[in-house]
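Please read the structure below before turning to the comments.
What you see is the complex with one protein chain gone and the rest in place.
Let's turn to chain A:
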Amino acid sequence: MGHWEKVLWRRQPFLDNYIPPDAFLSSLRTNPNFQPYTYWSVVLLSSAVTQHLSSLFIFLGIYVRLKDLTLHPHLLVWSSVCCFVVGYVAWVLLDLSGGLDVDYYANFVTTLKSSILMFLALMSLSPVLRTLTAATSSDSIWALSAALFLLNILLADYSSSKLQGHTQERLTSVLSMNAAISSSVVLASRLSDDLSVFALVLFAVEAFALFPMFRHRLQDSPVLFQSLLTITLASFSLVLTASISTTITWLFFFALFGITFIAPGVLIWAQRYKNEIRGPWDVAVPRLN
């Protein structure tokens, strides 16, 4: 008996069903590119989901207050403007600390111009928006907005710019934003006066269009800053929900807790079952310059 070789062109002194004990599956590799996650890093990554859910519940809390006239729309408009200014300053500061070379003055002018345009457009549209769904029953509106918000949660872009390397906008995140804005518009059409409608839609644009961009940006920032923001948003949303319904508050609290602390644990535990099989039969990935 000679030495077995992995060749077909030469007839070897072995039967065709001979299994070479050492050579068989010698090039099989399991989990070659496997990098185990650590618990706290996953918790930190999951904070994107927590922040998104919190911002949604803050929006809903504010909507309920606007609807039963316990919140004055003036207050909402001014706080929205303040939030915008704070957010813009933070964005510029992040740019500065990142050492990006941008023309701040030109940037500032464009931002100011587009925000004033947005402001005026929303203001002139708000009477139309208020009567937009007058012919539709409120039940349909609740169902529609719930469905749209669900779509928003499912499709939102929770990825970290650190992991992706590029900040290209994906189609799903655009769809997600559109779903949330449409939902806010139909909700706003149930409000009683034009100013409330304007205030709510303005806030919706900030919460669902601008905040996700800001959140995405923040994932490069220090851990302390991120966790502080998450805790602030989560507790604010819980406080706003608490005065509306205790049951929903508890449900929401457990959902947040589950997403932030339990789900990462489950993921860490499930890693032990990872069994990725690689071998010479895989389709090779061509490397091009």
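As a convention for this text, contacts are C-beta pairs under 8 Å (C-beta built on N, C-alpha and C of every residue); 3 or more make two chains touch, one makes a residue touch a chain; residues count from 1.
The working rule: contacts and distances are computed from a predicted model.
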According to its UniProt entry, is the unseen chain "COMM domain-containing protein 2", "ER membrane protein complex subunit 6", "Ribosomal RNA-processing protein 43" or "phosphatidylinositol N-acetylglucosaminyltransferase"?
-> "phosphatidylinositol N-acetylglucosaminyltransferase"
Among A:121, A:147, A:223 or A:277, the residue in touch with the chain that has been omitted | A:277
Have a look at A:8, A:134 or A:270 and name the one touching the chain we're not showing.
-> A:8
On chain A, residues whose C-beta touches the chain left out of the figure | 6-11, 16-17, 19, 24-25, 27-28, 276-277, 279-289
